[in-house]
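Input: a single structure, listed below in structure tokens.
A protein chain is absent from this complex, but the other protein chains hold their places.
Think of it as A and B in the order they're written, each chain with its own count starting at 1.
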Amino acid sequence: MKHFSSLLLLGALVLAGCNSGGSGTDTSSTATNTGNSAPSGDTGEKLKVVFIPKDTANPYFKPVGQGIDEAKAKYNFDYQEQGPATADPTSQIPIIKDQIQRKVDVIVLAANAPNTLNEVLDDAKAKGIIVLTVDADLTGNESHRAAGILPTDFAKVGESQLELMGKQMNYEGEFAILSATTTASNQNTWIATIKEKLKDPKYSKMKLVDTVYGNDEPMKSSTEMEGLLTKYPNLKGVLSPTSVGLAAAAQVLENSGNYPGGPKAKNGGIHLTGLSTPKQLKKYVDKGVIEGFQLWSPKDMGTLAACLGTSAKRKKIDLKFGTEVDGPDGKKYKLDDKGVVYAGDLLTFDKTNIDKYDF
Amino acid sequence: MKWRELGLLAVVIVLCVACTMKDRNFIDPHNIDSILLWMPLLLTAAIGQFPVIVIRGIDISIGSIIGLSAIAVGVLLKSHPDLGVPMLFAIGATIGLILGILNGALITYAKIPAVVTTIGTLTLFRGLTYMVCGGDQIDASLVPDRLTVLAHSGITVREVTVSWLLIFALLLGIITALLARFSQFFGNVFAYGSNPSAAYLRGISPNKVQMACYALSGLTGGIAGVMFLSRFGNASPASAGSGFELLVIASVAIGGVKITGGSGSTLGVVLGCALLAVINVALVVLKVPADYQTLVYGLTILIALLIDALSRGVKKQGAAA
Partner (left out) sequence: MKRPEWIPAILSIAVFALFWYLSKDFRDIPYLISNTTILAETGLMAIGMTLIIIAGNIDLSVGSILVLTACLMPKLAGHASAPVAILIAVLLGAVMGGINGIIITKAKLPSFLVTLATMAIYRGIAKAMLQADSAEVAPNVKGLDRLSLLGMPYPLVIFLVFALVIGLVLHRKVLGRWLFGIGTNSEAARYAGFPVDRATITAFAVSGALIGIAAFCMDSRLGVARPDMAPGIELQAITIVVAGGTAISGGKGTMVGTLLSWLLMYFVTTGMGVMNIKAEYQLTIIGLILIVSVFGQQVATSIASHRLPKPTKLSTKP
């Protein structure tokens, strides 16, 4: 028994060693790099860029990372992605601390909360690290990061989504919103815009009957969607500006058969739209459960982040709020007075074009 | 039916009546569908957890077993899109069984307490889930219609559909109930749960009982994983089955299976699942604001527990008199 236990212990240690060995190679290679670029900065030496998504499993952030990764030769940097296992307001703090200790040059961050990271981000800034937020900004705490990169002008997302919803339901009837959590700030911005725009005479015959929250959990989102179908027998449309919610809603709607052209369609069926990556919803578009939905290009956002982060670190550009800077494609990008910059336009996916996208 | 189940049934009925009085939508066929669809996953996993808790054990890793099974079957569908539904369930069940046996071996032969083992394997299996799929989600296009159809077709009575998933889960329940009553194995489980040392003296092998219970829990978790794919049509390594452990254990415990071992019934477990389903769907259909749902959920559970404690008090007095 004695031998067995020591064997097991040894095995566990070896295993731990092997596992860390995998990423250990990364670390050692970057270690030598820092050796070369001792005073890392404007010399054009290889930089270290790390991307911290909201959590490791969210498929939405894969193309963002890809966008950064593909730019690493052009801007001469080492790239790593390091996300927390869960997307909560505090889970990114230890990871940011780790990156400070690893002496990275640029942190690209999709913040899980706009106000819990201030202290640790100030530490990063004090060490000369350029912190850029992508997709989710530090609204109200903009001074704690160098710039915020949004995939598209979020002020227009609510409007475009409402317009798409309206077009599908012929600008009349009841519709509901299936959102993520009550604390998700992007979601709240879009919902506020939608409510505001509904006052437009164009949408006067559309009525927003309810806003529900699926917490970005499959089970809760499904139950909420089923609840909408029960509570509002005259429902004509559901708008879900979150990919988890939209996928769950699509499955529920397919099951109910109550979509336009579906086997149990009542008064033309319920129209479903929202925001998601094309790959996740291709099946439902092919079947006609979803007519069309929208998103921007997450990849372009990653590329822009890589460009701005490394250029700022090398002092080629100054990320001053309210100025214009050079982007990856030679175009000028304008930082607004909060330091926010938009990477591109909103894309609409439907039967005609969904096969063209691979994210 | 015993006092305990009657009390629980009463709680479920009172809750349903109260909800219906608050809002007629509660007995709308759509809503009953929603409640019925809430149950199969939970019930399947709870049926496996039931004997584990009877023998004074616990399987906290169940949420990750569900997740690993769902993701592994999804990954398999990538390379073998033509696998039949029975085959998918068999594969899911096998994966679960293997994980369950691993739990059982650590608990039985390495003598690591069940809570420790299964908290450990909860994170271990979740880590494996990420590795199996390389962090990628299982998209809806990978999940075939012949699997998802099980969640929305079945036996329809007056517009209410009892889905094949629920029928399957209830069948598992009935089999378990029959086994619990008539089989030697469950006799051993209850004997071991009430008094391990006495059971040992009567010639019941504790190792066999423990191994079998954890293997069974893994097996039902594996089946629940395939049900997850069927019900939701997609799965992500982070959210598939995550947090289910508390739901499963809560439904078994609320169903009157004593955490201290030795007692409990399948009917109680079914009622425990039903109570959780009713509460969770009621929160939605009665339009409880999102910010208050967690609070109302917690309070309802606590009240159900206190009513139960009260009814036990009444029963004791009755027995004394």
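Here is the rule we go by: a contact is a pair of C-beta atoms (placed from the backbone, for glycine too) under 8 Å apart; a residue touches a chain by one contact, two chains touch by 3 or more.
From a predicted model like this one, the values you see are computed outputs, not experimental measurements.
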Residue, one of A:T182, A:T323 or A:T348, that touches the chain absent here: A:T182
Residues from chain B at the interface with the omitted partner, ascending: 53, 56-58, 106, 108, 110-117, 119-131, 135, 196-197, 200, 205-207, 237, 246, 249-250, 253-254, 258-261, 291-299, 301-302, 305-306, 309
In chain A, positions touching the absent partner: 1-2, 5, 8-9, 12-13, 15-17, 19-20, 22-24, 26-27, 31, 50, 55-56, 80, 82-86, 88-90, 93-95, 97-98, 101-103, 113, 115-116, 118-119, 181-183, 188
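Simple rule for what comes next: only the chains that are shown with their structure count from here on.
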Touch list for chain A against partner chain B, complex: 55-59, 62, 85-86, 181-182, 210, 212-213, 216-219, 222-224, 226-227, 229-231, 244, 247-248, 250-251, 254-256, 279-284
Of all residues in chain B, those that touch chain A in their complex: 25, 28, 30-31, 33-34, 37-38, 126, 130, 135-137, 139-141, 148, 151-152, 228, 231-240, 243, 280-281, 284-285, 287, 290-291
